[in-house]
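My structure is below; once you've seen it, I'll send some questions.
Shown here: the complex without one of its protein chains, the others still in place.
On to chain A.
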Amino acid sequence: MASFFDIKARKAAAANGSSVAKGDDKKQNTRRQPWVEKYRPKTLNDVTAQDHTVNVLQRTLQASNLPHMLFYGPPGTGKTSTILALAKELYGPEMIKSRVLELNASDERGISIVREKVKDFARMQLTNPPPGYKSRYPCPPFKIIILDEADSMTQDAQSALRRTMETYSKITRFCLICNYVTRIIDPLASRCSKFRFKSLDQGNAKRRLEEIAEKEGVDLEDGAVDALIKCSDGDLRKAITYLQSAARLVGAIEKEDGGESTDDAMDVDRKTVSVAIVQDIAGVIPEDTIVSLQKAMQPRSAGATYQAVAKVVEDMVADGWSATQVVTQLYHSVLQDETIPDIQKNKITLVFSEVDKRLLDGADEHLSILDLALRISNILSGKG
């Protein structure tokens, strides 16, 4: 039978929550899913660490009224998850298709789309929910248009939205999601109530990661969670992706080493994610490489410094460490180095800023890093 029918049947079965065999089928399907999708919060209460926003939204949920919204904040803080969870709670699985339009940067979003697709959807009359449905879900009398990654929309497309937002506000609410609120034009921003998503604090991220690890049966070494959080800078999605990759790596490799044991229960026992694996996946440069670079930068006679630095940098580039990573890690270790006087740190920060800009412009990594290291060592020796 074609798999197309299979999926339908599976969905129906899943909705009824029946038959063990089909359940198995579904389980396999979700196993293949990225954990980021699998553990996306289903309800507003599941959303981690954004208490303020969630509170406000909960209240609107009860009142069944919603303003236009603008979510902004760094990546991986739950912006998309929140609005999706909200939509799910508002409309339930059956109505969500006809009431919610999700557009993101992967869709063409030029001015013509805003004029046609968005406008058409915005002015579409509401369909009535089936009888009895309203008792389970609030189904408020408006539709939601989610414009994800709105900061990559052109100015023109944004300004084409302005009037549309007002004209159809009786039956349509907009939710704009972006990383940088500054890229949203003022007229749009002033029409929305803004919600800032702050990056996740350690405690919340840790709890969430541990929860997922427990559900997936991944053993974490002491400190591995902290390493995950450190490598991901408050980006929960990144942390979960790393966790999944790490679990895959240890899981699969160990299975091979252990011979033919295919018993699931057995191989769950053996998975342990260590700090080293996490760092490896995150592309973090080992501590001693950075230390050796720092050592090479210590002031000596000029010639010796150049030789030492050039050697370390060349090896680093050949090993494929990304220059941005070098810059970030070197920055942290230089800042924490207490032997460097503040006035020198001041100057060093300036150098970092310039090199970062150059790398972003696509300058050559080898030359940039070499320049960075030599300039720092020059400053350290008190010449710069």
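Operating definition for what follows: a contact is a pair of C-beta atoms (placed from the backbone, for glycine too) under 8 Å apart; a residue touches a chain by one contact, two chains touch by 3 or more; residues count from 1.
Methods note: contacts and distances are computed from a predicted model.
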*Among "Replication factor C subunit 5", "LSM complex subunit LSM3", "thioredoxin-disulfide reductase (NADPH)" or "Terpenoid cyclases/Protein prenyltransferase", UniProt-listed name of the chain not shown*: "Replication factor C subunit 5"
*Of the residues listed, A:L70, A:I83, A:V273 or A:L359, which one is in contact with the missing chain?*
A:L359
*Could you tell which one of A:A122, A:C139, A:A323 or A:I348 touches the chain left off the display?*
A:A323
*Pick out which of A:T60, A:N104, A:S159 or A:Q344 touches the chain that's been left out of the picture.*
A:N104
_For the chain left out of this view, which of A:K42, A:R248 or A:K311 touches it?_
A:R248
*Against the chain that's been left off, what residues of chain A make contact? List them.*
3-4, 29, 31-34, 36-37, 75-76, 104-108, 110, 112, 148-149, 152, 232, 235, 237-238, 241, 244-245, 248-249, 251-253, 255-256, 281-283, 301-304, 306, 317-325, 358-368, 370-371, 374-375, 378
